[in-house]
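Presenting subunit A:
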Amino acid sequence: MKASLLLLQAGIAVLGAPLVSGFIRKVKNALRMRQGASLGQPYYNIAKYMAKEEVVSEATSWIFRWTPSIVLGSTVAALMFVPVFSFSLSAPGMGDVLTLFFLFSLGRFFLALAGLDTGSAFGGMGSSREMFIASFVEPVAILSVAVVAGHSASPQGGLMACSMGMSFSGMVAAAALFMVVLAETSRIPVDNQETHLELTMIHEAMLLEYSGPSLAMLETAAHTKQLIWFSLLGAILWPWPVGSSAALSDIAAAAAFFVLKIVLCAVIVGLTEVSLAKMRLFRVADFLGLAFLFSVLALVISGLGY
Partner candidate 1 sequence: MTLFLLTGIMILTYAMLVCQRVPALIQNFRLQSLFLFLVTLDFAFRQKEAGIFVVAGLLLLVKVVLIPSFLNHLVKKIRVDERLGLFLNPLLSLIAALFLTWGASVFCSWFLGTSPTAVFAAFVVSITVVLVGFFIMVFRMKALTQIVGLLVMENGIFLLASAITGGMPFFVEIAIAFDVFVCAIITGIFMYRINKVFTHIEVHRLTDLKG
Partner candidate 2 sequence: MFFLSQNSRWCFDLLALFFLGVIALVSLPSFLFSAGYLRAQFSRGRSLLATGLTVFFVLSMAAVVASANLIFFLFAWEFMSLVSYFLVVFEHEHEASVKAGMIYLVMTHVGTAFLLAAFLLMHAQAGTWDFEGIRAAAPAFTPALKNILFGLFLVGFGMKAGIVPLHIWLPYAHPQAPAPVSSIMSGAMIKVAIYGLLRFIAGMLGVPPVWWGNVILVAAGISCLVGVIYALMEHDIKKLLAYHSVENIGIILLGIGAGMVFWSWGWGVLAAAAFAAGLYHTVNHAVFKGLLFLCSGSIQVATGTRDIEKLGGLIKRMPQTAASFLVGAMAISALPPLSGFVSEWLIFQVFFVGLRDASSGGKLFFAGMMACLALTSALAAACFVKAFGVAFLAMPRGRAAAEAREASLSMRSAMIFLAALTVALGLGAGLVWKMFCAVAASFLEPPASAWSGLLSGSWDLIRFPGTDACLRTPMIMLALGAGIAAVYLFVRLTARKRVMTAGRTWDCGYYRLDHRTEYTATAFSKPFRIAFSFFLLPYRKTEKIRDSFYHVKEFTYETATTPIFKRYLYDPMVRGLFKLAQYVKGFQMGSIHWYLAYIFVTILILVVIFGRP
């Protein structure tokens, strides 16, 4: 019963993830006073890619061909560790938030390799920048989560007992995590998802050579990763008791609350994207340094007891 619930949750999350991206775009367009594409545009894109023929470069190897499956597979596996709106794999002790981060690293590793595999300068540049940004993101993410978990109510709490709620240090840590979310989901001010100019793209550069179903897989993976980060952020700031019972009413309530949190996250991200400009690559390092400072600040504040 629990296993089927888990799989159902994962399936719904993967299917609903592009909707979140569409919603963010709608928010941005509304702020820009435009009509813009429809809410379901990401779905149309994925369907289009699935219908197309795939062209694979001769310079590539099996890594290029298997990366989309690995990336999407690891993202889906990571999804099972997050308490979305019901039971997750972390509960009986399969892994915790750290496992989640390292599963993301797995996907990123192979995506970067695939970028280098194409033999073009676009892919190489994208890989280099992606790994550069990721190396500054990791300490911030891990430290923020550690601060939050360290201040949790239960004395035995591990890294998944993120039930801080709205305490002061929790909010500062959440600010740091928000900056991490912007970096990991390739949003302005770190990366621009709407560009394909060689000097301005990071995530898109690694995907440049992909086409057809592979590209569909990678795009779905990106949407799902974004959903995972949003749900993590929401679970930290505004937790709801999850996974305790399998009764339908509880699950429905948890699901509704979850949707509300995601909508809020999406709106805030959309606002951020519209208000800021994309930073130079080396300014991103400063940006993430600021996030690190926030997480250290959160640690100090939680040490003081707030």
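Throughout what follows, contacts are C-beta pairs under 8 Å (C-beta built on N, C-alpha and C of every residue); 3 or more make two chains touch, one makes a residue touch a chain; residues count from 1.
The candidate set was assembled so that all candidates are chains of the complex that A comes from, given by their letters.
Source: prediction; values computed, not measured.
Engineer: Counting any copy, say which of 1 or 2 touches subunit A in this complex.
Structural biologist: Here subunit A touches candidate 2.
Engineer: Can you list the residues on subunit A that touch candidate 2 in the complex?
Structural biologist: 50-63, 65, 68-70, 72-77, 80, 89, 92-96, 98-99, 102-103, 105-106, 108-109, 112-113, 115-125, 127-129, 131-132, 134-143, 146-147, 149-150, 156-161, 208-209, 212-213, 216-217, 281-282, 285, 292, 296, 299-300, 303-304
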